[in-house]
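This report concerns only the one structure given below.
All protein chains of the complex are present and in place, except for one that has been dropped.
For subunit A:
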Amino acid sequence: MNSGIDLQGTFIESLMDLGLPLGAAKAIWMPLPMLLMIIGATVGVLVTVWLERKISAAAQQRIGPEFIGPLGVLAPVADGLKLIFKEDVIPAKSDPWLFTLGPVIVVIPVFLSYLIVPFGQNLIVSNVGMGVFLWIALSSVTPIGLLMSGYASNNKYSLLGGLRAAAQSISYEIPLALAVLAIAMMSNSLSTVDIVDQQSGYGILGWNIWRQPIGFLIFWIAALAECERLPFDLPEAEEELVAGYQTEYSGMKFALFYLGSYINLVLSALLVAILYLGGWEFPIPLDAIAGWLNVSPTNPVFQVVTASLGITMTLLKAYFLVFTAILLRWTVPRVRIDQLLDLGWKFLLPISLVNLLLTAALKISFPAFFGG
């Protein structure tokens, strides 16, 4: 297997040539990808907020932000600056400790989940063996933060919003996990890198979406519900609950919720791209292209091109999904809470169980196509 660029190995080797011990070199390397990922995620949020504004404007036949930077690209930056400078109000009758801790607990697991997002064979913060399972576990921590902020606000709308958020995220976690389980069964691994490797080799034909069409739909619906995007944004339904658990928040604490929800959206889109759309793979296998051009796969220029193409492909796929999510938000009405729970428990759960059984049966019958 062509492993591509190994930045970590090269970096550590060059530090060791300078006379540093192995442990110290590794310790110096470790914060770099993490920092890069956090910055990347934040920039991704800015891009998504801009897209949200522009696409919503297009959907409603408006122009959208126009004068803040070219095409209004600086509008999300202005938003962020405004939120930073706003007064941070803690309501008098609230519980100040839980009120402060709530948004933090919401945001940390989402950032931590970026640990497992690969952009190439070695372009990943940490190739954890647990991979997607870690993401599922981490995303199940978020409702605690939501409940915490809903309770601490001492406001009935906040409490109801927090309770709804927890109910929603518990309900949709199960179909989500079952859809991921079908993928894990086909890939014989939970690691995101292995899952992408299993889809490689045949270009666009090898992607999991052709083998798991039902799983793809279940995963995307459940992921949208986990992100509380519009067809499922019950926890903050403004007509019923003012703003749900965010009602009492302002300034940076509100910004954390805002950031968390958009990071979660980008993360879900990235994971759909990785699990179902071949991750960093190009629609035509790059090794075949290298063969046609008579370029050796170990050629450094080719490797740099492959790596940048991989990052571009992952982001393109993810942002295509973000685009569909935004379009859905501005075209689809909100469901009611009973409809939401019905959809989760009475429709998605049985369907995802059937999907799992079907995958298992197909894996036994056609081991060549379904990862024996």
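Keep this in mind: contacts are C-beta pairs under 8 Å (C-beta built on N, C-alpha and C of every residue); 3 or more make two chains touch, one makes a residue touch a chain; residues count from 1.
Just so it is clear, contacts and distances are computed from a predicted model.
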Quiz item: One chain of this complex is not shown here; going by its UniProt record, which of these names is it: "ABC-type multidrug transport system, ATPase component", "NADH-quinone oxidoreductase subunit J", "ABC transporter permease" or "Radical SAM superfamily enzyme, MoaA/NifB/PqqE/SkfB family"?
Solution: "NADH-quinone oxidoreductase subunit J"
Quiz prompt | Full-complex contact with the absent chain, from A:173, A:236 or A:281 | solution = A:173
Self-check item: Selected residue (touches chain absent from view) among A:46, A:83, A:123 or A:148
Solution: A:148
Practice problem: Using the touch definition up top, pick the residue from A:34, A:47, A:138 or A:337 that touches the left-out chain. | Solution: A:138
Quiz item: Looking at A:107, A:123 or A:163, which makes contact with the chain not pictured?
Solution: A:163
Quiz item: What subunit A residues would touch the chain not displayed?
Solution: 23-24, 27, 98, 128-130, 133-134, 136-141, 143-144, 147-148, 150-151, 159, 162-163, 166-167, 170, 173, 190, 338
